[in-house]
Structure formats: structure tokens, C-alpha cells
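One structure is given below, encoded as C-alpha cells.
Only a single protein chain was left out; the remaining protein chains are all shown in position.
To keep things simple, chains are lettered A, B and C as they appear, and every chain counts its residues starting from 1.
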Amino acid sequence: MENKHHKVLLISTGGTIEKTYDESDGSLENKRSVIMQKISDNIRLPYTELELEVILSKDSLYMTDQDRQMICDYLQNRLKENLPIVVLHGTDTMEITARYCFERIKSLKVPVIFTGAMVPLEFGKTDAVQNVTEALLAVKLVKPGFYISFHNELFEVPCVRKNKDNRTFESYTADAK
Amino acid sequence: MENKHHKVLLISTGGTIEKTYDESDGSLENKRSVIMQKISDNIRLPYTELELEVILSKDSLYMTDQDRQMICDYLQNRLKENLPIVVLHGTDTMEITARYCFERIKSLKVPVIFTGAMVPLEFGKTDAVQNVTEALLAVKLVKPGFYISFHNELFEVPCVRKNKDNRTFESYTADAK
Amino acid sequence: MENKHHKVLLISTGGTIEKTYDESDGSLENKRSVIMQKISDNIRLPYTELELEVILSKDSLYMTDQDRQMICDYLQNRLKENLPIVVLHGTDTMEITARYCFERIKSLKVPVIFTGAMVPLEFGKTDAVQNVTEALLAVKLVKPGFYISFHNELFEVPCVRKNKDNRTFESYTADAK
Partner (left out) sequence: MENKHHKVLLISTGGTIEKTYDESDGSLENKRSVIMQKISDNIRLPYTELELEVILSKDSLYMTDQDRQMICDYLQNRLKENLPIVVLHGTDTMEITARYCFERIKSLKVPVIFTGAMVPLEFGKTDAVQNVTEALLAVKLVKPGFYISFHNELFEVPCVRKNKDNRTFESYTADAK
């Protein structure tokens, strides 16, 4: 049996994970996508073809519903190809965007997994590599649906939120939010 | 709803992943387990308690069926606790040990996932962190059974083997081996 | 002959080198000194005892002459101990502070070497380790005087300045400034 080759669509909307440091002015901002080089340097993918699409370069704190609609439309369009999808997104409103899409996109045939990082990938102690590694594996293992993948946990949307105190994500019961 | 806390049993048998460099004689060998510090430094596990058990410190090229029986007995005993298990093992005979256990341990109630690395974890370009990260996530997602987790793929035992040319693992159909 | 043991005084005033990332608000700022752990993890010093003194935690863009006078007074006081000194400082006004001290402190009996980094030490691609490594070696090799050590060059104060375009330092002739 030939080994199954996978194609995964990696969509970047920016977020902390993709913030880059600029030596000229000391800024740490979303300017361009840097995830592919990081993946290339750190994650072995012998049977996976990754296609990167950068649709936004924003700190999610500043995302509007207009941005979310754009992301949602983009997902809806790409989902026709039946490729599993990993979406990079800022952690501040990842749960909002994920929920927004969950409410508008029904009958998924593939997993759509949101992830990001608490620390930009350029940092030595980033959690970016862990989170992206896990999302890329999870997208091969789980049934169709919307998820957030973070710090070795896979959360089903919509009952997931950022836990600012613990600097990670958590699930909650619908009534307890 | 409280977030589910997991306990995972991490069993080390040595392997390339755990080989350490000795400055005094330039050797690269299995001497002691070094995985916990690497996990601690690289993988965030807010909801996972890891228990490490070092039962062997061997390059799997030199493993005997006696070693495999010991590993198998140890697994059988610990499986009474119903904890998901990740086993670190050398890549050269990982598929043999995994198969050995698969043939002797029936009615698993948890996943038992073998992993390791092509490059010792002390190297800058190690695949150890990726593989252990993935195994720790997979063990939360998949149904009971024996698996090998490697380079962003999860393979069901027994139809999995090392691909020496491509320096990774692959699945195969039973008759094609 | 016993190997000469050195004691070096490491004075931190903050600067880009010491900026730390805060996950809770995404800020990158001078909050506390983090240099000792970085040195401990990256630079072997079998014959050198380092004493760290954190006298300021400032981005040098915001330094005032009052700050510089404080640094200068502190140096003048510690110089009584005849220990070679390395000063961590932001790159934006390192040359101003170094010159300020050069003009006020005469008859040095030890080298006083300023250094810092273009990229905070928490980043994977930081130049912090290189610069501090070099300053710690230079302070053992050169004659008494004020210097800036940066990117494998040692510059005598006062004719040194930051080159913003090339993101490094350079020397210049007095009349050409």
C-alpha cells in the first residue's frame, strides 16, 4: 500500500505567532508571514504538502466582524476543495472568529483547526512550533468540524476560550460562559 | 465544565532519541534518560501530568527478544492503570517491539504509542521534540490500539516499518512486506 | 603557573538586549535583567567570575543626561575596585553615554566596554550572545580605555557611532561626524 499523501491548506491571518521584530525601530508587529520557514526548519513532513495562503496580517485584538466575514468567505470558498485546513490566528479573538465561522459554515467535510501562539515564532521560547505541529497532526486524525488546537489540547468549537491568567486555552460548558 | 486533566505514562527504553554526548570521550550513547528536561523546555502541557518510567537505555539495534518481553511485561502491568502510554524506543527495531507487544497484549483500553527520533534530542536539528509532541497529542485523540507516531503521521501497528532511505516511517499492506 | 582567574563587573542599564516579551499584553519592554541566565546557558567561563549589577532598565532612546550622570557616577565608584567592566546599554544612544563617561572619567586603569544588541536576547536570532561573548573576551585583552564592542569589532570611544542603515556600529574620524 502506498503511503497516504496529504495536502493541507494553511491559512494565515497574522496574530502573535506571525509578529516579526524590526531592528530599525524596535517594533514587534504583523508585517508579513514567516511561518513557512519556521515549519521548514522545525517540522518534518514527509507525506504532507502544505499550501500557504496569507489572507490577513493582523493582531486579532483589532479584528472586526468585517475581517471575520472575509475569513469566513475565504474558508467557504476553499472548502470546496475538500482539503483539511489549519488557520493561524491571534489568540485574543481566536475563539470569536472560530465561532463566527462555526455559525455560518455547516456540513463540513474536513476538519478546520485554528491555532496560533502566545509567543511570536521568532522567539527562542516560542510555543508556535508546538502548536503548529499539533494542528498539522490533528487535522489528519479528527472528524470534520471546527477546532482550536493549543498547547497539546484539541478543543471543539464553540465551547472554547482563551484563559488569560493561565496563558492558554480552555473549554467550558455552554451555560458557564 | 472543568477542563479534562490527563495523565500520560511516558516509558523510555532509550533509543537514538535519548543518546547523549560525552565530552570526555566523544561518545554518543544511551546512558541515561534526558527526555523530561527537553519536554519541560519545549512543550507546554497545561492539562497533562506526565509520569516518566525509564525501563531500558538501549540502542534498539541491540535489543533482544528478552528485552522485548521485558517491555511487554512492563506494559501489561502498567496497563492495569488505564493510562494512555507513550513509549520512547530506538527507530531501528521500533516496529518489531511494537508488533511483539501487539501480538501479546489484547483488549487495550487505551492507546499505546511508540515514538523516537532519527536525531538525538541534544542536537539542534533534532526531530525528537516534534515526535514526542505529536505522540503526546495523538494519545489523547485516538482509539485504543498500538501505534507508531513519527514525523507528523500516525501509523497503526502492525503494518508499519522504518524506511531507511527516506529516514522516516511508512505503512505497508500485509502481503507487500 | 596557576591559571589567572578574572573577575569582571557586568553592569546592566537595560537596552534592547534586555527587553522581555510579556505574553499577557504582547509587550516587548525593559522590565528586568535577563542576561545572566542567557550567559549561563551559552557562554562557558571556566576562569571568570561575573558580578552583575542592574542599575537601570531603560530603552536608551529615553535616557536623559541625568541617567548618564548616574551611570557615570556608578562607574566612577566601582572603578576603585580595578575590575574590568562591561556595560550593557541600548544601541540608540550607547555612543552618547560612552562619550559622556569618556569625557568625565580620566586615568582608567581597566577597560570599560559598552555593548548591547540589535535584537533582544530572547529572540532565536539575537546578536546578544555574540556581543556579550566578545565584550567579555575583549575586556581581558585590551589596554585601559572606553570602548564599544559590537558584531566582532572593538571600537575606541569617542569616535564610534551606530549605523542605523547597516544595523551595526562604525568608527569615524573626528572631523567627519
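One rule holds for everything that comes next: a residue touches a chain if its C-beta (ideal position, glycine included) is under 8 Å from a C-beta of that chain, and two chains touch if they have at least 3 such contacts.
The shown structure was predicted, so the numbers you read here are calculated from the model rather than taken from an experiment.
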* Structure fact -> For the chain not shown, touching visible partners are B, C
* Per the definition of touch given earlier, which of C:7, C:32 or C:140 contacts the omitted chain? -> C:140
* To do: Could you please point out the chain B residues that touch the chain left off the display?
  => 16, 19, 21, 23-24, 26, 28, 59, 118-120, 122-126, 164, 167
* At which residues does chain C meet the chain that is not included here? -> 1, 3-4, 42-48, 127, 129-130, 133-134, 136-138, 140-142, 151-154, 159, 166, 168, 170-173, 176
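Assume only the chains that are shown with their structure count from here on.
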* Asked: Same or different for chain A and chain C, where same means more than half of the interface numbers show up on both copies?
  -> same
* Structure fact -> Taking each chain's centre as the mean of its CA atoms, chain A sits from chain B at a distance in Å of 27
* Structure fact -> For the pair chain B and chain C, the C-alpha centroid-to-centroid distance in angstrom is 46
* Between chain A and chain C, what is the separation of their C-alpha centroids in Å? -> 40
* Interface hub residues of chain A, defined as touching at least two other chains -> none
